[in-house]
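Note that one protein chain is taken out, while the other chains of the complex remain in position.
Order as written gives the chain letters A and B; numbering starts at 1 within each chain.
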Amino acid sequence: MSGMSKIVKTMTNIIFPIIVIFGLYVIAHGHLTPGGGFQGGAVVASACAMVLVAYGSIWTMDKIKEKQLSLIESIGAVSFISLGLLGLIFGAMFFNNWFANSNFFLFGEIASWTNTAANINTAGVLPLMNFAVGLKVIAGLFAIVLVMAYATSKIKGGKQ
Amino acid sequence: MNYRNFAAWIFLIVVAVFMIFSMFKIHDFGSLDDIDTSMDDHIISNAQTETGANNAVTSVVFDYRGFDTLGEATVLFTAVAGVILAFRRLKK
Partner (left out) sequence: MDLSTFAYNAPYFAVVALVLIGLYAIIFRRNLIKIVIGITLIESGVNLFLITLGYREGSVAPIFTGASDEVTSGIPQTMALPVPQALTLTSIVIGVAVLALMLSFIIHIYRHYNTLDVRKITGGDEE
């Protein structure tokens, strides 16, 4: 499909970073507020679909091949399963949360009972799992939309 | 009269009567008094000290039931692989 006019492209350039930052905020605060990996990944993927509609699928396929997108998705899937296997090694249970409440330096402060202040330094393995699933959902949804939009511009008898 | 249309209408009316009749037998919206909710009570009471997260839904999705999330990630990966595989021949 071909791109849209100059006004649409300029507004897309302005709005795209704002939506991506909001989606990364929803992914990163998944253990404190409503949200998490799947919800934030859908927000960032819809921002990428907006770029695809504004600039046309032929231009976007020139800049980003789907091989790079499938590499990013594979990195997300492998890190998710390796975090589960590390729980098996360190805690004798699959998907064990092995450094929650343990004074580790990364994500391990102790959470007290009915503490209503939001401390991002808690909850062990959960924020890392949120990042892995968020990467997977962003790359997967963007690859689906890009491949289907590029294929429909090559159908015999369709509009170019 | 067409046989297929007649059989399709009979099927739709049977399913509609079954669903409307069973809607009157379900419990009221919001009254969970005669339902055993001991698993969810344990999760709400102990999620903050066992997992350290303030969000009970995220701790259920990734910690208490992480195996279901692994299956869901596999389904998403298979769908993306199937879509890219179906359009490979167009780009040569």
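Definition applied: contacts are C-beta pairs under 8 Å (C-beta built on N, C-alpha and C of every residue); 3 or more make two chains touch, one makes a residue touch a chain.
Computed from a predicted model, the values in this text were never measured in an experiment.
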item: Touching residues on chain B - with respect to the absent chain; value: 2, 4, 8, 11-12, 15-16, 19-20, 23-24, 26, 28-32, 37, 39-41, 43-45, 48, 54-57, 60-61, 65, 68-69, 71-72, 75-76, 78-80, 82-83, 86-87
item: Residues from chain A at the interface with the omitted partner, ascending; value: 32-34, 38, 114-118, 141, 144, 148, 151-152, 155-157
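Convention: only the chains that are shown with their structure count from here on.
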item: Interchain centroid distance [CA atoms averaged], chain A/chain B, Å; value: 22
item: Touch list for chain B against partner chain A, complex; value: 48-55, 57-59, 61-63, 66-67, 69-70, 73, 76-77, 79-80, 83-84, 87, 90-91
item: Residues of chain A that touch chain B when the two form their complex; value: 30-34, 36, 66, 70, 73, 77, 80-81, 84, 94-95, 97, 100-101, 108-111, 113-115, 118, 122-126, 129-130, 133, 136-137, 140, 143-144, 147-148, 150-151, 154
